[in-house]
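As you look at this complex, bear in mind that one protein chain is not there, while each of the others sits in place.
Going in written order, the chains are labelled A, B and C, and every chain counts its residues from 1.
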Amino acid sequence: WDEPVIFELHRPGERGVVPPGTDAGIAAEVGAASGWVPSAMRRSEAPKLPEIGQAKVLRHYLRLSQETLGSDFNVEIGQGTCTMKYIPRINEMLIRTPNMMELHPLQDVDTVQGMLEVFHKLDLAMREISGMDAFSFQPSSGTQALLAMASIVRAYHDSRGEGEQRDEIITTIFSHPSQAATAAVKGYKIITLHPDEDGFPDLEKLKQAISPRTAGFVVANPEDTGIYNHRIKEFTDVVHAAGGVCFYDQANANGLLGITRAKEAGFDMCFFNLHKTFAAPHMCGGPATGALGVTEQFRRFLPGPLVEYDGNRYTLSEQPEESIGKVRSFHGVAQTVLRAYAWIMALGADGLKDVARIAVLNNNYLYHKILQIRGASAPYIKGRRLEQVRYSWKQLTDETGVTTEDITRRMCDFGLHYWTSHHPYIVPQPFTLEPTESYSKEDLDEYIHALEHISEEAYTNPNIVKTAPHNSTVHRNDESSLDDPKLWCITWRAYLKKAKAD
Amino acid sequence: WDEPVIFELHRPGERGVVPPGTDAGIAAEVGAASGWVPSAMRRSEAPKLPEIGQAKVLRHYLRLSQETLGSDFNVEIGQGTCTMKYIPRINEMLIRTPNMMELHPLQDVDTVQGMLEVFHKLDLAMREISGMDAFSFQPSSGTQALLAMASIVRAYHDSRGEGEQRDEIITTIFSHPSQAATAAVKGYKIITLHPDEDGFPDLEKLKQAISPRTAGFVVANPEDTGIYNHRIKEFTDVVHAAGGVCFYDQANANGLLGITRAKEAGFDMCFFNLHKTFAAPHMCGGPATGALGVTEQFRRFLPGPLVEYDGNRYTLSEQPEESIGKVRSFHGVAQTVLRAYAWIMALGADGLKDVARIAVLNNNYLYHKILQIRGASAPYIKGRRLEQVRYSWKQLTDETGVTTEDITRRMCDFGLHYWTSHHPYIVPQPFTLEPTESYSKEDLDEYIHALEHISEEAYTNPNIVKTAPHNSTVHRNDESSLDDPKLWCITWRAYLKKAKAD
Amino acid sequence: MSENKAFAHPYIPNTVPEVQAAMLREIGLESIEQLHDAIPATLKLNRPMNLPPAMNEYELRRHVDGLLAKNKHASANLNFLGAGCWQHFIPAICDEINQRSEFVTAYAGEPYEDHGRFQTLFEYQSLVAELVDMDVVNVPTFDWAQAASTAIRMAGRITGKPAALLPKSVDPDKVKIIRNYCTPVMELRFVDIDTATGLMNLDDLRDKIAAGDVAAVYFENPGYLGMIEHQGSDISALAHGAGAISVVGVDPISLGALEPPSRYGADIVCGDLQPLGMHMNYGGGQSGFIATHDDETFVMEYPSRLFGIVPTEVEGEYGFGDVAYERTSFALREKGKESVGTQTALWGITAGVYLSLLGPHGMSELGETIMQKSRYAAKKLAAIPGVSLRFGETAFFKEFVVDFNATGLTVANINRRLLDAGIFGGKDLSEGYPEWGQCALYCVTEIHSQADLDRLAAALEVIVRA
Partner (left out) sequence: MSENKAFAHPYIPNTVPEVQAAMLREIGLESIEQLHDAIPATLKLNRPMNLPPAMNEYELRRHVDGLLAKNKHASANLNFLGAGCWQHFIPAICDEINQRSEFVTAYAGEPYEDHGRFQTLFEYQSLVAELVDMDVVNVPTFDWAQAASTAIRMAGRITGKPAALLPKSVDPDKVKIIRNYCTPVMELRFVDIDTATGLMNLDDLRDKIAAGDVAAVYFENPGYLGMIEHQGSDISALAHGAGAISVVGVDPISLGALEPPSRYGADIVCGDLQPLGMHMNYGGGQSGFIATHDDETFVMEYPSRLFGIVPTEVEGEYGFGDVAYERTSFALREKGKESVGTQTALWGITAGVYLSLLGPHGMSELGETIMQKSRYAAKKLAAIPGVSLRFGETAFFKEFVVDFNATGLTVANINRRLLDAGIFGGKDLSEGYPEWGQCALYCVTEIHSQADLDRLAAALEVIVRA
């Protein structure tokens, strides 16, 4: 499809849908709103929305949907650290009922007992999976869960009168950038630890970093390199000894379910992405859920309300004054809470452990095969990777000039995603693959084969890689305007003013 | 996508879904079925179905869906005579409720009052639209409705003792082939009338054809040429005078709603396609509904049961012994009955008349424009076309060698459907376009432009048309095996035996 | 629709007055009424139709939801109705696929732009072929009854003989459909069933086939009354011995566990796809199929479309097309094989998805589960005083005939009381088989848990003892 921008479909007089109107009896009773709305507040000029018949609107968006590569359509292992696993279709069907979609979040608790039961039972399951003592599902992404955890760190130290003194949070460079960013949002100074030469977080550096100013320590484990820090309990002990709080980014937990838990590693708090790890879909980037678990000591700081069960009836209980309050309206993304609950129920304890096993098996198979591709490597320690690996094309780039960005575009031609990883590029020419448990050996082989093919192209005909994509919906973008305030066009109206005016 | 055949995804041990199993308590009570099923009837060799994980099955069928050009995705005016109009999405949502999907057809009528109300109210609306006195929605396509009408003709003459004598049914060559075929299924000899030079059914030929052997006369009006026979009442009068029954194929009724009706034209029976004319979707070819209406005189022959309403309660009443019995299990395709009802309710009387007006306006606009394309013509009388036109590329073929089949394949490259019409090819190098009311002027212009473009290619670079498709999911088929019993492969197992063995 | 009637109708863009005017101008007309000049005034309606006023989308949704809310459905109640339409487990992916906009709105494109439609239907043919162990399966027909009718007429054309034999246990409603399809070309004659076993009476079959004009012997497995007909080889042998064709109707969901008819001599197999992933939809989920060996004599008698796999210009690529299109009524009108048209393609695609998901083990387990559960239910019911099984000695698949004569209650009465308890009782057979008095056909499938079956038994016991 060569689909125009929706505004170009505008034809005066057409309509997509007729909204409900005013009953004649009501109109007779109250008259037109112009009779009572202050004139300054009546819209003076109609919004320049397009007018389009229903069939054309539907056709437009359906075509654009086909131009979007959902994980349902490909071997989605190239968005590493993001755990794109199989989204069970049954779960999507389960949420499409008025008993879920048409609930108002302020309904009387007696009218939402089923919904609250789902929240509570998921809470119980997450406690068992993590060892924590209470969960909130209000945070609606990993980032928001990290923010909530940083907020709890602050509330905790405030409650002890150390809020001013403890103004530093320690993290590691291979943890997700959001860990540093959200702590900074809460006013913390960030100390970032770089790894030792094997890629492990460096305990000595941590010991140097801690001080009476240490508010907390936040880390992923395994980190985005896929390397599991086996000395993690020593890290948390060191931080605790210094009076800091340890909080755990469990975005990379897919290889750990049923194997090891936050509690035993000494964490005070953790979160899981229910989208991703618990098979709720990513929906182009949310809404999502960062399930936030804490030990008993930190329960009073959780955002409220929390669901409670007295053995007979589910209720919503408000949190005390010292809680961080709220981080998202109402109760979070209830549909995704339901999806995660359904996923756990479909797997049981054995199934969850199989998830962890196969995710690690698949990753190590992939790791083994990728290292055989010419030009590819995986910096740091050999082996010991759990569910993902951050690889490098440094050699390929040095030898052929083809970069990891070139490969990104070329992978589109194979109908596959491939992602170059976050800044900062510590690993040169990086790419990160996370195969999860959802893909079969043949699926992995297909992906590996595409990379092999591109590596071979790089060595024999690099231009085909450098000029990709060749087979995509659109051709290569001219991105020169995107960083130029005079040229960028963030909306159609801006485009009409700026680009079209030329 | 270059999607394999599903059997190629087979990996032993994988599973797509686990079906419900036997409770332990039941198994303990009854044991294994081998204990009581006669050994000759126990499956001796498992069916060679593939074993595939759930994600791969979903991915396979989703990809194939994207390789199917539904009317939602294009300007679907090229499947002439088939009235592919906009399928309102709300109607598809309305049927997806357990209150519709989970009804068993033999439920007590008191548990399906809502469903029966829909049947009854649609019956009333269809009566008003056609002038008939009773409708059955049991026939599940136009073909089955035609068969039912031919069956009623037979039952009617049998009831009068003329069943043996009256063994001929008269139709016209530009009526759909199913009219002749279904009458032949009911054992009738078919007399086919060819048109006069203006393309009208020829009244003189009808008069010559009728006789005491005439059982009935079946015709579409307008026919697939789009030409409306304005003398239709004279035709039905002639047939009635000879003791025959007149039945009306209203597959081409889209330009007639609210304008003219079967009753006034003298028909005893008619049917409408609820898929097509009443905006139920075609679903790749059914399930569908041919709504069959009759005058009071023929009501007792309708297939049963019929829905009746006593002002208080809806019931199902069995038909008398002389009825044709049944033509489809239970009550027909209830979802499509609901869709058609919803569509009528969304339009009302004025809206239905607008359908007819705009369908004819769109068609005449298209007709006007197509005739300006080099090499295209529309045989028979100038003008007087209602909702469709059968065109001809005879001149183009004569001048360039490009045939209508070549154009079919080339139109795929533009993401558009184009259909060459039914046998027999009375009109040389035919194509049939029916724009319906659903498409805007710009949509029609897009389609016209594609045809113009191809016409120009035919005159300047015919090879590009003759070797099409160039831009489709697959390349040109080698169809040589399809008519050869030694080579054709109607299933994968046959393919493995025949083609792969080579 | 209240006040919001300005502008175009959302479904009809060209109702915009300016656009209409421009188009009329372009074609040289002055008013939209002129477009219908071809229709004589005497045939015009010339008055507004008497229909309810148009509703906007929200009004429509509320109206229809309100109507449908008057129904009671089989998921919120406990359903034991079968008799040709059955409640089975439906994997979510079946609905996901058959609700895809592409498949819902596709129709009759060419093998290029509709490659996916051709491939999914070819795959459905191929998957059902494995299930029935035959090499040819058609694009779906309307339903089992119509597939059986066509199978019988195919046999008539192949043998040139005018009669078909059917056991008396065939569903009376199905007989109505078959009779209408076969009249006046083929005559139906009925073979007795054994009063004790419910299976075909082979002596009567021998007598009737001796007439010599029999084109087809049709029987079912499992039969309408649920019994497994284990005399298939004998029946087929008798048919073949008389120059007739053996036609077997099957419930395909039984074939993971039960032997396919090809193994006991069937020449044509037919049946209904509805159990393979279709919701009941008040009967809208029915879909027929026909299967044969890859024998030209048979293939050329199919009225239906048959999709075949072919190579394309590109090595290794698959294409699809119509096999022997020239036999169809599309091509030959009344000279074609019966008639063809829109039938139930979407359900064929869905059945393919279903079989792809279940696989051989799923189908096998499912068959076993159904037989265990239905047997359990039958035992529980037969243990209720006054309740017995009519053909209790014969193995059955998912349905069985429950005899209530000794309770002194009518089935209608019992079902009414079951309904009060949220249970849809089995189909009342007293009208179709008056000679058996008050019997009902109960259907038990994999969806019923032990608790459900115990609940049925308990409810019936209360009713019967009352």
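Heads up, the rule we're going with is that a residue touches a chain if its C-beta (ideal position, glycine included) is under 8 Å from a C-beta of that chain, and two chains touch if they have at least 3 such contacts.
Nothing here was measured: the structure is a model prediction, and the numbers come from that model.
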> When the whole complex is taken into account, which chains on show are touched by the absent chain?
Replying inline: A, B, C
>> Which candidate, A:Y156, A:Y228, A:W393 or A:F431, sits in contact with the chain we can't see?
In response: A:Y228
>> I'm checking contacts with the chain that's been left out. Which of A:L206, A:V327 or A:V427 qualifies?
In response: A:V327
>> Residue by residue, what part of chain B touches the chain that was omitted?
In response: 11-24, 27, 51, 53-56, 62, 88-90, 92-93
>> Touching the absent chain: which residues on chain C qualify?
In response: 3-4, 6-7, 57-58, 61, 65, 69, 75-76, 89, 91-92, 96, 100-101, 361, 365, 446-447
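Throughout what follows, only the chains that are shown with their structure count from here on.
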>> What pair of chains is linked by the largest number of C-beta pairs in contact?
In response: B-C
>> Between chain A and chain C, what distance separates the C-alpha centroids? Give it in angstrom.
In response: 46
> Roughly how far is chain B from chain C, going centre to centre by Cα mean, in whole Å?
Replying inline: 19
>> How many angstrom lie between the centres of chain A and chain B, each centre taken as the mean Cα position?
In response: 47
>> If I count partner chains per residue in chain A, which residues reach a count of at least 2?
In response: 11, 14, 53-56, 62, 88-89
>> Where in chain C do residues touch two or more of the other chains?
In response: 1, 9, 11-13, 19, 56-57, 91, 93, 96, 101
